[in-house]
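Here's the structure, in structure tokens; my notes come after.
Missing here is one protein chain; the remaining ones are kept as they sit in the complex.
Moving on, here comes chain A:
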Amino acid sequence: MRLLSRLWALTRRSSIDRDIEEEMQAHMAMRTEDNIAAGMSEENARRDARLRFGNPVAAKEHVEGIDLALGVESLWRDIRYAIRGYRKSPLFAAVAIITLALGIGANTAIFQLLDAVRLRSLPIQRPHELVDLRIVGGNQGFGVSDSQYSQLTRPLWQEIQRHHDPLSGVFAWRTNQQILGSISDGRRIQTINVTGDFFSVLGIQPLQGRLIGPEDEAAACTAPRGVVSYPYWQSQMGGRPITPGTTILIDNLQAEIIGVAPPEFFGLAVGESFDMAFPLCTPRTISREFFDVSVMGRLKPDWTLDRASAYFGSISKGMFEAALPTGYSSKSTEQFKNFRLGAYSASSGVSNLRQDYDKSLWILLAITGLVLLIACANLANLMLARASSRQREVAVCMALGASRGRVLRQLLIESSLLAVTGAVLGIALAQAFSRVLLLAFANGKDSIHLSIETDWRVLLFAATVASLTCAIFGTLPAFRMSKSDPITALKTGDGRTSGSRERFSVQRLMVVTQISVSMVLLVGALLFVRSFRNLMTLNPGMRESGITVGTFGFPLSHVDPAHYEEFKRRLLNEVHSVPGVTNATTTTMIPLLGGSWGHRVNVGSMEGPSQFTWVSPGYFQTFDIPLIAGRSFNENDTDTSPHVAIVNQTFVRTYLNDVNPIGQTLRTQAEPKYPSTLFEIVGVVHDTKYNELRGDTPPMAFAPATQFPLTAQGPWTVVIIASNLPSATITEAIKRKIGDTHPEIRVNFFDFQQSIHDRLLRERLMAILSSFFGALAALLVMVGLYGIISYLVTRRRNEIGIRIALGATRSQIIGLVMRDAASMLAIGALIGTTLSLLAGRGAGSILFGLKPYDPATLAFAAAFLAVIAALASFLPAFRAAQLNPTTALRCE
């Protein structure tokens, strides 16, 4: 009832105002009349009535205050008041809102990415129950892995199928690329190969038709029945209904499409998507050393992750013994037997992105957070400056009886108004930011599929950021202002109150904070830029530019496996004969692109790992790798001649110290397809980087392609082409030539240097983004410093005026003002350095070629800030020096 009457009062606010006014008028009129009746003169009667009544405005406000104190109405009134205030100073409002929108937008965008990559659960039923089964500590280079997600071998999967008490259901899956259409002009599509229980364990319902079930496993290798993803169905099949006759050609097999997956399901690898899902084909002969599947399951309700891990750990011995690959040396076999299985939460899926970008995203979030902090400090300073100019207004309010709480609330409402507007704009901006970032993350070849959604988590984050912002930049000025003594404020008028010195130190404190925080950002930016530059300019020991890599697949050429090597040599010769090709070579391992291939070796009495690559004779010339000793490979190294190897300097240092390596031998330990072999070392080459630019060079050995074990030969080869022509030109020429002579061969080319640079995407992004935010921070600091120094000069006008009058020179005045800035800079830089050193530890692992505590970087950042501080304070200092002492003093 009361609430109703209050709400009712709200709707007729203005009429109530008039009511109160009229009522009080009537009151005074009656008093006046009575006074006149009592014999006073009219003038006296009126004055007496007014005196008795007191201040009618105050009384009215007080009456209103009773309503206002009661809630909604007052809030609305304060907001309107605040908006009116901002309309009067649009520049301030615009600067504040834009700064906040940028700050909150950048934060929200990074958080959205982080959320999508890292935090969000898979769109499946009860995602928290999903577990991934992996070897504890990984397989440590044992066997062959076909992707980062493939953690287990087929025999292990079969073991798990037999023993999985903690799990209500299990499935195996792998990501794959398959050829859609005929081999010669088909195109690659992303697929996932899954076992029969995949969809039912995940609890995914078809959008149309049905999903893959256990009944589809039998035909997996001959006539697969597949499911298309929603995006593929929409974009490639026009969203037409699936009929029993819908068939496609996949890897030369006729496949039937039986259904469509729901729109939200993108697979289990976050950041990737699939076009189609097919049943997992289990070949008749299983490669027991091939890690090509990932196994997941759903935890039974009464099992925990730890208990499940313990269970799998306890039965691991039997499983790994049953799944033991053959053909390995006894040592490797022992290693395999000692592996243990563990259960890991897979509620948010698996992701390559996570590994690559997790840390970067957290660092970026911290960076944007710091930028926002600087922006807040700036806004707080602006608010303080604004507050001092509004001191009179506040003093009047308080003199009229407004309580401190009231004033405080008004000021807080003003700052939250800005924060909320900034946050709303920021969330809108964040969508654009995230998309730009995603585009940047997706390097030419592989696009990244992340659904960037503004879900409750993102909104909550943005709201938290906005409220923190508001609290940080709004509260301090509000508190200081509500504390000001109204009498002094009214007396001095322009806000030069006695408490000014104290307030002033708060502003200084904030400038010092800004300087130190931006120092951290600048140091970070410099570190990332220099790290990126180090990688870009790093000499990997081999030629990068003008190299094109071609992969040739010839499974349809019907070449007898015994003649693969001969066929590859013919292909190489054909490539070599294309005009513009200066050098060409085959290799079993493309360097610098993340792959690795190694064997355990015995050299004399020593034993250890070495990387291995089989190459044709032109390899070292093609890559410009200098031969230090011995000879290169030649035509006399054939499959029947003694096995020879060329090793790198690290190999010599590791295994052949103090000995002349030429003529020494190394023996590889047995592995399936690679029997134990004795190689004679015939040459030593210069060290080169191996699988990526980062990291040290491992011991490496090269062997002639002609001596590549026949058992390991496959219908494909990689050709490295050196040319002075642009990659695109040479690619076209080779494609034409191969297309003419061997139309059945699948070819694929890419530019070597470009691929290496693509792999530095993370470093490039960190460099670009951190510089951007560093520059933004520096700019904000400049604005903030300029503001505070100008303010300082205005406040010290009299003092400066007197100094000039007493004969201080212009340069002395400039020095006086700039010394102040210098002291803030010095303290800020000192704190900043300390903070940078602390923060640097977190970024150390993604830096290359320099330590986080790099003195040159620290010095440069400090110098840069000094320049900024000098720029920001010179103008106000110069203006102070131009002060006319008489005018300055007269103003007082």
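Here is the rule we use: contacts are C-beta pairs under 8 Å (C-beta built on N, C-alpha and C of every residue); 3 or more make two chains touch, one makes a residue touch a chain; residues count from 1.
The working rule: contacts and distances are computed from a predicted model.
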Complex member absent from the view - protein name from UniProt, among "aminomethyltransferase", "PadR family transcriptional regulator", "Copper resistance protein CopC" or "Sulfite dehydrogenase": "PadR family transcriptional regulator"
Residue of A:Val63, A:Ile98 or A:Met536 in touch with the missing chain, whole complex considered: A:Val63
Touch with the omitted chain, as defined above, among A:Met30, A:Leu119 or A:Ala310: A:Met30
Where the missing chain touches chain A, by residue: 1-2, 5-6, 9, 19-20, 22-24, 26-27, 29-31, 33, 52-56, 58-60, 62-63, 65-67, 70
